[in-house]
Structures are given as C-alpha cells and as structure tokens.
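Excluded from the complex is one protein chain; the other protein chains are retained at their positions.
Up next is chain A:
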Amino acid sequence: MATNPVPDHVPPEMVRNFSLFTSPGMLPTPNGDPHAAVACVHAGPPIFYSPFNTRDGRGTWVITRARDQRRVLQDAETFSSHRSIFASALGENWPMIPLELDPPAHSVFRSLLNPLLSPRRVRVLEAAVRERAIALTERIAASGTSCDVMKDFTFPFTVNIFLRFLGLPDHQLDTFVGWANDLLHGDYVKRPAAARTIVAFIDELASVRRKEPADDFMTFVVQAQVEGRRLTDEEVRGIGVLVFVAGLDTVAAAIGFDLAYLARNPKDQEWLRSEPDRIVPAAEELLRAYPTVQMIRVAKKDIDFEGAPIRKGDYVSCATMIANRDPAEFESPNTIWLARPDNRHAAFGYGPHRCLGSHLARREIVIGLEEWLARIPAFRIKEGTAPITCGGHVFGIENLILDWS
C-alpha cells in the first residue's frame, strides 16, 4: 500500500517510522505481543507524525502520553470525532451515533442511550451473561482437554450477549462474526461489501421493529424521541451500525488476550483461580495491559500541541494501548501486576466518547474469566501451536489453542 505524502506543515524531524498497522509486531504474528511492541514509542517524544496510521493509509499525529491523550479526547471543541469511518468505506458520509457526533448533538444521543448501558442496567443483564458463560465453559470442560478459545468460547460468548441485547437470534452468530471479520480485517473488496451488508441488515431490522415492536434495543431506538421528534432513518442506522461494529469483537479479543496471558503465566492463573475475588481488579489490569482500540480525532482548527504544528483537518491518534504503557502514568507499565492499585487506564478512552458499552464489557470480561477459571483446570498454550496476534485499528488474537491435559 502506498503511503500518503507527509503534509508540508509537518516538520521532517517530527516524522517517525511507526504505524499501528505496519510496524514490527502489528502484522499477523505467531506468538506476537503487539501491546508490548507499541510501548517502544515511550522512548521517544510525546507527539510525532506517522505517515501511515489508519486502515486506508492516512497519516496521523500520534499522542503517546496518557496525560496528553486525556487533553485531546476531553477537548471535543478542538478535536472532532466525526470522520465517517464506516460510511467512508461505502463512499458515503453519515455518522455512527453517538461516536461520530460532536457536542452538543452528541450529548442528546448519548443521554438517550446511556441508561440502556448504565452500571445499574448492566446488573440486570448480568444473569444472562453468567448463564451463557457457564453453558459454554461446561460444554468445553465436558468435551475434552483442549479448545480453540476464540471459536469455542470468547466469540460465542460475547456475540451471543450482544445479539440478545440487539434482539437478534443466536443462529446467525457465525454470519455476524464473518461480517465483522471482513469489515475489520478484510481487504478493499471485502470491507465495502461487508459494510453494505451490515447497513442493509440494520435498515431491515429497524423496519421490522417499526412494524413489530419487541423488547429489545432496536425497538427502543426506532421508538425513541430526541428533542421532541422521532429519529431519522439515518440516525437509526447510525446507532444500529455503531452498536453492531463496536460490540462484535472488542470484548472477544480482550478475553482472548487475557486468557493467553494467563496460559503463559501459571502463577497468576492459580492466584486468580484460588481466590476469585481477585478477578475484578485483575480484569482492570488486563484491560490496561491489553486494550484493543485506537481512537482517532480530526483537528477542527490549527493548534500547536507540545511543539507539534497540528493543522485543521489533521488526524490525531490516541491509541489506548500506548497511553496504557505510559511510564509517567503507570509504574513499571510493561509489568502486569494483577493487583495494581489506582489503575486509571484508558482502555475505554477518555472524554465524552468514553465507550458506551464499557460497563457491559467489564462485566463480560470478569464473568468470562470467573466461569472459565472455575471449570478449566491449569491451562497452557497447546504444545506445537502458536496464537497469532495482530495490531491495527482493533488489536486481535486468533488461533489461541489452550490445553489442560
């Protein structure tokens, strides 16, 4: 893929050969550790320019310090979140909502959706989450002494919960995972095709729920009102598509990275298994160490930031995996310390766009680990196999074969 020319206003000395997509450890790598690989940026300056740092090969500024990422992500006046990341794959321009709206419009939709995923609401959803985790881990424990964690556990677990939330039947699970996979990791042919399929699916679901309301998320969205009016078709689509793409593989990947870590660190594994109360704080540390998402903002005006001449229209990358390895924020950031106190990690981002699903995601991770550790004895990476990790817009792991024979 060609790299875009570096804009004239970027001083050459601020350009670095770093990319979340193409740097060492970012491409699919057996036994890789992409999170550790990106931590190397902390040996360098707080901000630099990466000529190739989006899926479509655009350059971005890269903010390395947690403190500065907070400043960028909290300042929606200067740094917009609207870049039609999904619609652009279709050559269109509509926002995923609320992610790609800026305040004040953002706040209206955020207030509409917040109660559906608030910490209290998540407590109500929790019984179904646990039931699903128990069913899957029981089946895995009963059927042998090894499994493919992503295929047999994390995807069927997290996607099921998400489908239930949206109000969709479970039998289409593999189809949805396939779409998400094409969208996130597909090439220039597969990506737009998957995007079109997802849009058509969400539009159809919205139209069905308008005619036949059910007790689910899409029904809520098509019946909802903001500022005294119903949502437009484009708004309904923007919300549906966001929930679809945000919920599909981020949590599955997080749990995959967590189990890979525990498989390689039997002492930590046993430390959690012997005292399950430790899992809640440990999940926070694992979120710090293995977050999955890079946030990108677009400068709405010229600003000099820590010596960097950011100009209107420039992309600014705030990668959670970089902030979470900032030595100014976390003591020994590359050491995973499951009891780490004061763990103010950035896995769910900072500012008004803080992950709407964060409370559900947290509970899925905790419950997933609890039920896995309760039923699966001391496990390790199966001999002769190697999990494959990748960087990119969303970090991922596959071929994670665990063995407890």
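Convention: a residue touches a chain if its C-beta (ideal position, glycine included) is under 8 Å from a C-beta of that chain, and two chains touch if they have at least 3 such contacts; residues count from 1.
Just so we're on the same page, contacts and distances are computed from a predicted model.
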Checklist outcome for this item: Looking only at "Fe-S cluster assembly ATP-binding protein", "Ferredoxin", "ABC-2 type transport system permease protein" or "NADH-quinone oxidoreductase subunit H", the name UniProt gives the absent chain is "Ferredoxin"
Checklist outcome for this item: Contact with the hidden chain, among A:G59, A:P333 or A:G351, goes to A:G351
Checklist entry - For the chain left off this view, which of A:N17, A:N31, A:N93 or A:S111 is in contact with it? => result A:S111
Checklist entry - Among A:R120, A:H171 or A:K267, which one is in touch with the chain left out? => result A:R120
Checklist entry - Which of these, A:D8, A:D304, A:D342 or A:E383, touches the one chain of the complex that we don't see? => result A:D342
Checklist entry - Touching the missing chain, which residues of chain A? => result 70, 74, 111, 114-115, 117-120, 341-346, 348, 350-352, 354, 358-359
